[in-house]
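A single protein chain has been omitted; all remaining protein chains appear in their positions.
Chain lettering (A and B) follows the sequence in which the chains are written, and residue indices restart at 1 in each chain.
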Amino acid sequence: MIRFIIVRLLTGLLVVFLVSVATFLMFFAAPNDVARTMAGKAATPETIALINHRLGLDQPLWHQYGHFIWRALHGDLGYDYYHQRSVVSIIKKAAPVSLSIAFGAAILWMILGVGSGIISAVRPRSIMDRTLNVIALIFYSMPTFVLGSMLLFFLYFKLTSAGHSWFPAAGYVPWFGKPDPSNPEHGFWPWMHHLILPWVTLALVTAAAYTRFTRGSMLEVLSEDYIRTARAKGISERRVVFRHALRSALTPVVTQFGIDLAILAGGTVVTEQLFGMHGLGWNSLTAITNQDLPVIVGILLVVSVFVVVANFIVDLVYAVLDPRVRLY
Amino acid sequence: MSATPATAPPTAPTTTVVARGPWALAWRRFRKDKVALIAAAVMAVIILVAIFAPVINSILGQDPNYQDQVNGLDMNGLPLGPSGSHWLGTDALGRDVLARLVYGARISIGIGILSTGIAVAVGVVLGLLAGYFRGIVDVVIARLLDVVLALPVVLAAVALVAVFGQSPVVTVLVLAFFSWATMARIVRGQVISLREREFIEAARSLGASSTRIMFVELLPNLVMPIIIYFSLLVPVNIVTNAVLAFLGLGIPVPTADWGGMISDAEAGGLYQQAWWLVFFPGGVLVLTTLAFNLLGDGIRDALDPRIERLLRK
Partner (left out) sequence: MSSDEVLLSASGVSKRFTVGSRGLLGGRLQLSAVDNVSLEIKKGETLGLVGESGCGKSSLARCLTRLYDVDEGTITFDGRDITNLGRRQMQPLRSEMQMIFQDPYGSLNPRRRVGSIIGDALAIHGSRGKGTRRQQVQELMEIVGLNPEHYNRYPADFSGGQRQRIGIARALALKPKLIVCDEPVSALDVSIQAQVINLLQELQREFDLTYLFISHDLSVVQHISDRIAVMYLGRIVESGPVDEVFTASSHPYTRALLSAKPIADPRAAEQRDRIVLAGDLPSPISPPSGCRFHPRCPKAEQDCVTVVPTLEVFRGGGPDAQKVECLHPLEADQDLSSFTPSIADTIIGADAAATGSREVAS
């Protein structure tokens, strides 16, 4: 077991290293010229050279990479090109937003998806099963932003115009901490209130995928001989499903969750854009218009590391569920 | 001695038993699946629309880029809903929505299929190499896979577009970049288990070269997962392309792309006045994805009817 953990840990570190190199290299594949943009059109070559020097862009590659990593490990991811705000501070402000969206949605979709998948599998071909299947299929084929737009349209726009403003328009409201001076709301319920639509948007689509997936996995496991033996022994169906079948059926679901973590990060970008929440994704998008590479690369690096760490945890959970993996 | 009979005794009718290969059997199963057939028909229509987009548009008498100042906008310069001259309404610049949808089909489907094709080709080759040769080749490719799969797709796409700019080529390559990894992983896994089978040993004992073993022996055993994955991946790439367009990272304006159309509609809350600008592109997108998904399900069931048997119990 220890060996398993160590191997996974080292692999994770290697991946983080490679990701950092890849993200770092993006700075240099960019055909743009930052110094020139910053200096303006009328700048002299000396000014440009000065800016280059200040930004450290005139040193050899591996040197710059070394600086980059050194600073990153000390919590400094550079400053954005235009307003000189530290990237770390941008991330610190934006991260809670993205995390709120992501975690809430993840919990919601797991409960919805896995739950309905199990229900479907336990009563195959029943009305419940067929209805769930059709619903799942439709939502599964809907891209997040289409669903989000429609939800916004119906649940926000139409309802509000009709006088029932159950759902807020947009914007994120923090649970803890100081709110925006322009928007003094904060606290648990406002936080949830603003997050319901984003959560539902993000969760429904993925839940649909998980419904199908869990159903398939459960069906396969329930047809195994050892389940048949358990039933023949007279064990109640409930115990058969929850104590015996679920464990094996869930392992592929857990694997899938690990894979989906990276996709989750992407889904939050869309949700943030749709609902006007200033999370990590939203910040990256606005940074693109300015070609503000430090922000983009910094966010990418942090999120990638997060995905690797999360995958590591998922692997551990998988090892707990499936002892065979530990013999690695 | 008896006289020879006037007629020969009647022979029993001979029944020929025809052997059907696995593909023929799969095709028969597919033909019985009504849902899959409908999905295939819908898909065929969409693909035909995509291919013949300019022809269709000229038949309809509309141009996706033409800004109809006369009939396209109302007095306040806002788009009009479905009407006689513009069946599905117009967008913010007075362009006909239907024409843009038709043309958008070309782009969305084209990019979806092209990027999937590239991803599958690259993924299969690298998966074969990694799985068959193992050793250092496998280590390198496996690490590469880990890195690509760890990158959050949309964020990395944001970064890549920031670096390389917006263009159809970049979009196709970015989409392919994120999809080859899962194919490679699947192929690699299959190859690792296949290479221990006796028929591979037999091939080696006959003196087959590694290339021959990979492409003549292993590849036919991979065709099924390849087809299944391809059918899964095309809708994913179509959707991802739409997402990129929605975020403003896709093909630059004014090209009509379904995701881009929705993005334009979101700007400034325009959709609140003009619901058709979100519903029609959104609806078409969902319909296409749904058709592909159902077709993919049908293909999978036809090729591997295990689940069907499970359900019949």
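Quick note on the criterion: a contact is a pair of C-beta atoms (placed from the backbone, for glycine too) under 8 Å apart; a residue touches a chain by one contact, two chains touch by 3 or more.
As the structure is a computational prediction, the values presented were derived from the model and not from experiment.
> Any idea which of B:45, B:60, B:169 or B:223 touches the chain not displayed?
Missing-chain contact among the listed residues: B:223.
> Just the residue numbers, please: which parts of chain B touch the chain that's not shown?
That gives, for chain B, the contact residues 19, 21-22, 197-199, 201-209, 212, 216-217, 220-221, 223.
The working rule: only the chains that are shown with their structure count from here on.
> Need the CA-centroid distance for the pair chain A / chain B, whole Å please.
Their C-alpha centroids are separated by 24 Å.
> For chain B, which residues count as touching chain A in their complex?
143, 146-147, 149-165, 182, 235, 239, 242-243, 246-249, 259, 262, 265-266, 271-272, 275, 278-279, 282, 285-286, 289-290, 293-294, 307, 310-311, 313
> Using the touch definition from the top, list the residues of chain A that touch chain B in their complex.
11, 14-15, 18-19, 22-23, 26, 29-31, 124-125, 137-138, 140-146, 149-150, 153, 157, 216, 219-220, 223, 259, 262-263, 265-267, 269-270, 273-274, 280-281, 284-285, 287-288, 291, 293, 296-297, 299-300, 303-304, 307-308, 311
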